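Only one protein chain is missing; all other protein chains are in place.
Chain IDs A and B follow the sequence of writing; residue 1 opens each chain.
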Amino acid sequence: MSDFDETTKTLNFDAPNSYVGRSVTRPNARRLAQGRGQYVDDIVLPRMVHVAYVRSPHAHARILGIKPKKAAAMPGVVRIVTGAEIAMVVKPYVGVLTHLAGMRSPPQYPLAVDVARWQGEPVVAVVAESRAQAEDAAEAVEVDYEELPAALDAERALDPSEPKIHKEFDSNLCFTRTVDTGGVDAAMKSAHLVVEDTIHFGRHTGVTMEPRAVLADYNRADESMTVYHCGQSPHMVQGIVASRLSLDEHRVRIVARDVGGSFGIKIHTYGDEIAACALSLMLNRPVKFAADRYESFLSDIHARDHRVKAKLAVDREGNMLALEIDDLTGVGPYSMFPRSSGVECNQILNLTGGPYKHKEYRAKGTVVFQNKNMMCQYRAVGHPIAIAVAEHMVDQAAAKLGIDPAEMRRKNLIPDDAYPYKSPSGMRFEALSHHACMDKLLELMDYDQLRRGQADLRKKGVCRGIGLSSFIEVTNPSPMFYGVGGARIAAQDGCTIKLDANGSIIAATGVTEQGQGTETIMAQIAATALGVEMSCVKVLTGDTDKVPYGGGTWASRAAGIGGEAVLQASLALKKNILEVGAVILKTSASELDIVDGKVVKKGTEQGLTLAELARICYYRGNELPVDFQPELVVTRHYRVKDYAFVFSNGAQGCSLEVDTETGFVKLLKMWCVDDCGRVINPKLVDEQARGGIVQGIGGALYEHCLYDDRGQLLNATMADYLVPMAAEMPDIVCAHVQTPTKTSVLGAKGAGEAGTGGAPGAIMNAVNDALRPLGAKVTQQPITPEVVLRALGKVR
Amino acid sequence: MKAPRFAYARPASVAEALALLDKHKDDARVLAGGQSLVPMLNFRVAAPKVLVDINRIAALSGIKVTKSHVRIGALTRHVELERSPEIAKHLPLIAAAMPHIAHPAIRNRGTFGGSCALADPAAELPACALALEATLVVAGKKGERRVAAKDFFQGLYATALKPGELLIAAEFPLPKPGSKSAFGELARRHGDYAMVGVAALGSNRGVRAVFFGVGDRPEVIEADTVDGVLSKVGALAPRGDLHASATMKLHLARVLAGRVLKELT
Partner (left out) sequence: MNAPAETVEVELTVNGERVKRTVPARTNLADFLRLELELTGTHVGCEHGVCGACTVRVDGEIVRGCLMFAVQADGCKVDTVEGLSDSREIEELQSAFVLTNALQCGFCTPGILMAAQALLRDVPNPSREQIREFLSGNYCRCTGYQAIVDAIAAVAKARAGRAR
């Protein structure tokens, strides 16, 4: 039995003084509530200048010439830099992952060189003493464009007659993949019933409250670059800035302080941000780029623009036999660096139908380039689509067979005792709880009562709908997600934890905080493992100079992976502390424990406080044996080894009312039962579910990036792009099932994305449940009033 | 999205304001509440060289009730209308419309005059002015003139205001005894511009319904009865926009009219 295992045995998450499982408030929330956050745009550095970009007004255009002279003479202008000049100091990047076989994308530069390929692509950088002056000058830069035909229709993207975006490729194909168990055709042929549908998902975007911002500070004297970046993966950015700007990586420091919302938007490589770093390099002074809302809409990654054809075969009893999907998605003109624009499609292929026990599956995915804004990972990547498709098809089959949707799911969800289990798409599930979650959900919803109420109200002409969704969610990814494909994105994470001179605990972790509570739960874990009060634990995140090399926060990995590293580091530190205690108290470490910040002989109050112990170690080493050296700083790393991903699962429910005259959908209530393994902080998990669900509601009912036939984004304002607001949102009931993962001691899975993944499916099912007796069906999102009325035939 | 450079002037009287508008002509724009104008500047779709801030002109404020009408000064903030007992008592249609206008922080600055002068076809107050047959009082170099609401709103962001003129007030005839008003709008989210809206007045003279969000200006439909109005809704020729096609808007106009006008019976 290793020493680690010995210390682990002292760990008891259910002990009365354990913080794990408690809804403690967030220590860093007070500061934010007082307006004392520090977001990138709050930071001011000496001699700092601002950059604004001239952006392409065209979806596709050759840049014939740039005339900056008039603009360069305007007040406050420091420099005007073209894409060609930026290209001389920045190495291009290619957003391809090698394990997505055959994926291709040409090298991309931060600003357009020769050709602009989407409306909003940055073309010229204007640096000035104030943002306002930079914008004034940007208006005066003359750019001569020759408009080119644009590829704007994903369905036609591969036709030879369509404009080809990259001349070095034979078509606009970026990536294609097929999954096939081999028996789909036979299953479809022999099935009692095959249901078929085509579902469209509207392109939409993250709309973080804080727009993207970066403050790059290059110091030529020591060839160092500090970048204040509001992003999720500081180490990843460090590598990218260093490699693209040919700097030594250890001389690049990335600092992520307070981030005003990210949801995956701020995890990608944006040309305007890399260019700002390049400008700082060129000018040898701090350069700030703070996107305004208009450029956010034009250039923050979009997501979820998919058309999915689906077929489901069932037998007479309603057992699912085979599922087939054909997914088409139109991304931007490049695959985004470094995570690639193929992952969303790949997830859809991997995950559609995941909760169910059908054996045959065939999925084809096609990712095509378009002259629209770039597309990449946004909260719950692919899941909202995968889940909505499967859940829709399950409901369609259930309806045709006259089986209640809940009953249909009970029939077909993978049994809770069937694990480990491998899905037909090759996903390995360690241990999920689909039935336990569905049971709990139906109980919370009082499902039978809702159905009775629905029937009663229908007699009065009131159209209520009830929708369910069962979901799986990718969390705690192993290197199989990105690292294996050549991306320098860490799947492991680390924690350096120390007992400081005054007895406090300082834990530096490679995962990051954007408001979800990362710092809080790390403190909960460390405090629990070390037996101290949370108030004496300080957590450091978001600074590549201060924390161990890690991946940051994405794919719901912080709690499970970052948390495990913190736990293991804490236990290792505890072991070291007990060794010191044993020496000081003249006993053996196995006789000691740490309780309420005191090293004590087990079962007694005899001992000394951590503060006293630290004082001896740091200042009065003369009191220790000559051959004994206390080590009060410990680092541990952790990675997921046994599975590609540690899946979580759950079930969501939606109750709504459709006004069949106006098409308006009113959400009455929503429910979410999530199994994210061991819950560290129930309140924070609930709030992730709620926030995530509301983002899912956005995609399901409101949000849509609308392009015209010239590739112009028509609704690039907060007034025209409809983000959910308070008055239309329902209260959301959350509950948990806990199936701790055995891939770690902590047993925690991720929880940040499940809400967004499962909500659109439940909502679309609820709308269709409401409309079914009227013979109408919706198969597109967002489900706007017009979509509903067209389905009802009331508007043509 | 920083506003372009402009020269700022703050006249203390209507006369001073008119003099500035006369001097700078097309280079000048009037700044009242700013809730519509400042976004235009921030988006740089408007770039006036001179901004004439009329917010401190005391003569433009105030709600006054006389024996025959209610006079609303152009600079009256939306919130004042919202909180005014006189408006609730004498012009309940406006009181009903106010909570639909944007949000509290916008209503604290936005002005009645600004809303009318902008003439957004989806705006509530121009529709109310038209429904209640208000008279808009306009000041110019040559003095004051009065324009009936039906002549004031001329099209998309187009009014009877000539260059150099300033809207200074609106006068609403006191509703006849026994008259009723009804207001409703459909918007995707509370406070959004209406997809379709109806501001209606019913009296012994008949029913007067004004539809907004359906065209380039608020549209009046009058008839003796509610059913009479409803039968004419098909004559509206709405234009589609980002959120609703033309056929959708027409359909919604019918549905909304049916629901709102019921309150007049």
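Note that in this section contacts are C-beta pairs under 8 Å (C-beta built on N, C-alpha and C of every residue); 3 or more make two chains touch, one makes a residue touch a chain.
Fair warning: this is a prediction, and the values are worked out from it, not measured in the lab.
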item	value
Absent-chain contact - pick from B:H190, B:R239 or B:K262	B:H190
Contact with the hidden chain (one of A:A140, A:V259, A:L328 or A:V767)	A:V259
Of A:L540, A:A582 or A:M729, the residue in touch with the unshown chain	A:M729
Candidates B:I106, B:A160, B:L174 or B:L230 - the one touching the absent chain	B:I106
Identified contact with the non-displayed chain, of A:A15, A:A29 or A:A101	A:A29
Residues in chain B touching the chain absent from view	1-12, 16, 20, 24, 31, 34-35, 38-39, 41-43, 50-53, 55, 79, 99, 102-106, 108-109, 189-191
Residue numbers in chain A that touch the chain omitted from display	25-26, 29-30, 32-39, 41-42, 44, 132, 206-211, 258-263, 292-293, 514-517, 683-684, 687, 690-695, 717-719, 723-727, 729, 731-732
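Going forward, only the chains that are shown with their structure count from here on.
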item	value
Distance between chain centroids, defined by C-alpha means - chain A, chain B (Å)	44
Residues on chain B engaged by chain A in the complex (per definition of touch)	1-5, 43-44, 186, 188-193, 195, 242-245, 247-248, 251-252, 255-256
Chain B contact footprint on chain A (complex, rising order)	130-132, 135-136, 139, 292-294, 661-662, 664, 702, 706, 714-715, 717, 719-720, 722, 724-725, 727-728, 784-786, 789, 794-796
